[in-house]
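A single protein chain has been removed from this complex, and every other one stays in its place.
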Amino acid sequence: MSLTPEQQAEIEELRSQRRETRRTVAGGLEARLYEAIPVLDHGFVRVIDYMGDDAAIVQAARVSYGRGTRAVQNDAGLIRYLMRHWHSTPFEMCEIKLHVKLPVFVARQWIRHRTANVNEYSARYSILDREFYIPAPEHLAAQSTVNNQGRGATLEGEEAARVLDMLRADAGRAYDHYEAMLSQDGQQGLARELARMNLPANVYTQWYWKVDLHNLLHFLRLRADPHAQYEIRVYADAICDLVKDWVPATWGAFEDYRLNAVTLSSQAIDCIRRMIKGEKVSQEDSGMSKGEWREFEGVLNA
Amino acid sequence: MSLTPEQQAEIEELRSQRRETRRTVAGGLEARLYEAIPVLDHGFVRVIDYMGDDAAIVQAARVSYGRGTRAVQNDAGLIRYLMRHWHSTPFEMCEIKLHVKLPVFVARQWIRHRTANVNEYSARYSILDREFYIPAPEHLAAQSTVNNQGRGATLEGEEAARVLDMLRADAGRAYDHYEAMLSQDGQQGLARELARMNLPANVYTQWYWKVDLHNLLHFLRLRADPHAQYEIRVYADAICDLVKDWVPATWGAFEDYRLNAVTLSSQAIDCIRRMIKGEKVSQEDSGMSKGEWREFEGVLNA
Amino acid sequence: MSLTPEQQAEIEELRSQRRETRRTVAGGLEARLYEAIPVLDHGFVRVIDYMGDDAAIVQAARVSYGRGTRAVQNDAGLIRYLMRHWHSTPFEMCEIKLHVKLPVFVARQWIRHRTANVNEYSARYSILDREFYIPAPEHLAAQSTVNNQGRGATLEGEEAARVLDMLRADAGRAYDHYEAMLSQDGQQGLARELARMNLPANVYTQWYWKVDLHNLLHFLRLRADPHAQYEIRVYADAICDLVKDWVPATWGAFEDYRLNAVTLSSQAIDCIRRMIKGEKVSQEDSGMSKGEWREFEGVLNA
Partner (left out) sequence: MSLTPEQQAEIEELRSQRRETRRTVAGGLEARLYEAIPVLDHGFVRVIDYMGDDAAIVQAARVSYGRGTRAVQNDAGLIRYLMRHWHSTPFEMCEIKLHVKLPVFVARQWIRHRTANVNEYSARYSILDREFYIPAPEHLAAQSTVNNQGRGATLEGEEAARVLDMLRADAGRAYDHYEAMLSQDGQQGLARELARMNLPANVYTQWYWKVDLHNLLHFLRLRADPHAQYEIRVYADAICDLVKDWVPATWGAFEDYRLNAVTLSSQAIDCIRRMIKGEKVSQEDSGMSKGEWREFEGVLNA
């Protein structure tokens, strides 16, 4: 990540200001406000604003469930109860606004999460910067041979070099021509909305992304998952860190009941009941396909 | 509205606290935080939290449109431009959380606006209070004879008294029986989730309602409109006042380009072009139906 | 349920018509089109229209995953794979439109599912019928003593009679007064939008409800669940039957991976690993609260 001195100064200026508010303040997240957390080679995530904290979730739940919530003695306990029983609306009462700089192919995955507000830098109006994602050598993975969407071993030596050369050269040339199209000598140049089509999917874009906590956790569950593509997972990981500081009780419940939880099919839970009784169960008499059985063994032996 | 002394003290306590934040602070709305604005006979609207202000809208727009926004000299001008050209995403970057107490029949209209987060008091878990909306005499309107969903003249004298008597007596009896079902002597009582079915639609409920500014303005356009039912319009009016204090530049643009704007059909704008040229246009040669023509005349003579 | 002879005739007429189409036809659901499936004492569910079938889900998945889906040999297998791995978008490619008649307090729960299209009968425009939900004696449940939102034993004898008398009498009187307000002798009557506030939450309303299959399954998972309130669960059950006829392969996968599946927390799955190895695990060394442990035992001994 390379912030210009101007940008760095602006961030420092924002971070140095202190104002009075009557609103709920989440101390852990205040400390992180505006700072640019580096992700990939040129990307970042920044918290621009937020609303609410763990206490705001509890407060909303108590409006919903009224006297019914008195039985639960403390806030963290109530939050765990809400998470365990899929009461999602109290978590919607918190909101966060992030500034994210990310490659276009990552943005294309990200935007599929529809329940969020987005303001993306427009390449119709403005000119994109010369910044492209080039994978670090250790992330230059081969196609998996067992999984259509997975990665296999890391490419090495000449193979790796060849790929990196192509990515770098093509990105550079594409940007040179983008600039050349935009400003032709003695001409006003091609319309920006057209010239941008020459840029590859590893060019960086940026946006403001605003989302409620419930939908953010759903995003994180899918994108901080080991099966998610590495290049979006690192963004999810950076956001996980922020959530941990923002709503620590919710984060703990999320880890236990979502991130590290396991959903077992009707057949799988039946097998477990038999296994606990001491029965030896094999794939053949499990009611599961070979693929499911493999996943099931993975869960048991994790 | 009747807040208990306990509730009043809680509000005072919340209003007296001051905390430091690095976030954007909207001074006008800070002054209104937590206070209960009375609506109807027992209802209220309270701001519980908010995110962003006019400057946050501008900031988001500048991310989107980049250098393209430099041409517009000031923030209010840019906000007017965005509103006029239906660029809605920057307005989604602000968020507000309200606590609302309202009759159930109003809640049923309100909830039709789907793009919002809601935590409603649950009558499955908890027991509703004995509070019912009884219209003030001046709002006891007869059915309109010209409009299926409209109101006509105000009922008066005995007619009004008869209606009010029925509303009061039925609500009171329904609540007495609700209580009686919930706690039968020597019994545990009917399940709350069943007993509630005896309560009429003017019983008060309450909820936390969280929405982004763009969707809030859409709600206000429909519900602060003279054609909206009076009982929801007064809530919309109270919220309009809050928006004015929260994002004054946006409010001004919203008034000019939405609330007080007029959408003219293809036929209507054509008639106007002819009229400005001095032509005399009548319904017959306007291309409009009688109903449309009446509405058109209403616009011209407003 | 009491359809008027007129309504019955209209349904017969609709069911007798046959038209040619080039679209996908779901034979199992065609057979059920328009018929009114009775629910509760006056309610019903009817399929008015639908789009797609199991094959349409597969077709959409193959667009997404292209050659990647060739590995899965058959349609049912691919649907199971999609369900198991939470690939939800192909299921969004099917859509269903239902006509539902239901008590208002059920409608209020139902509408909380926001991702659907709704046209509800408007009591601002029109006059509601004299139809109220009165629970059958076997569903007149006492409040649970262990669960704030649950039901306990069934009320019996005099207690039951007393409750039913109150529900019937209050509904009847409320409707009499509703009518009296609407048409006062020699007057035009109170506005419909006001008079409706006198009607209790067990009055029936009706709506068209249109939803995609993914969101419908989510609704069914929550509302066909044993913890859902009985009065909405019977609607969910009726719809489950329709889904079974509409998309049988999807239904099978939904049963195995959602309805009858179990989500285990990080702690619970850890306990299971220990138990399968022969270890004796108790609540105290499980890492779970008492409440969680009780739920966990419930899963193992189901």
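Labels for the chains are A, B and C, by order of writing; each one numbers its residues from 1.
What we mean here is this: a residue touches a chain if its C-beta (ideal position, glycine included) is under 8 Å from a C-beta of that chain, and two chains touch if they have at least 3 such contacts.
Because the structure is a prediction, the values reported are computed rather than measured.
Asks: Of the residues B:A9, B:A169 or B:V299, I need the one that contacts the missing chain.
Replies: B:V299
Asks: Which residue among C:A60, C:V163, C:M181 or C:A201 touches the omitted chain?
Replies: C:A60
Asks: With respect to the chain omitted from the figure, which of C:T24, C:Q188, C:S266 or C:S289 is a touching residue?
Replies: Checking each option in C:T24, C:Q188, C:S266 or C:S289, the one touching the absent chain turns out to be C:T24.
Asks: Tell me which stretches of subunit A touch the chain missing from the display.
Replies: Touch set of subunit A with respect to the missing chain: 103-105, 108, 111-112, 114-115, 118, 122, 124-126, 133, 135, 140-145, 148-152, 155, 159, 162-163, 166-167, 170-171, 173-174, 177, 180-182, 184, 187-194, 196-202, 229.
Asks: Counting contacts across the full complex, list the positions on subunit B that touch the omitted chain.
Replies: 65, 67-68, 71, 77, 80-81, 84, 86, 148-149, 222, 255-257, 259-269, 272-273, 275-276, 289, 291-292, 299-302
Asks: Mind listing the subunit C residues that contact the chain we can't see here?
Replies: Per the touch rule, subunit C residues meeting the hidden chain are 14-15, 17-25, 30, 33-34, 49-52, 56, 60-61, 63-69, 89-90, 92-93, 95, 97, 99, 117-122, 125-127, 206-208, 210, 212.
Note that in this section only the chains that are shown with their structure count from here on.
Asks: How many angstrom lie between the CA centroids of subunit B and subunit C, rounded to a whole number?
Replies: 29
Asks: Mind checking the centre-to-centre distance between subunit A and subunit B? Centres are C-alpha means, answer in whole Å.
Replies: 35
Asks: In subunit B, which residues are in touch with two or more of the other chains?
Replies: 118, 122, 125-126
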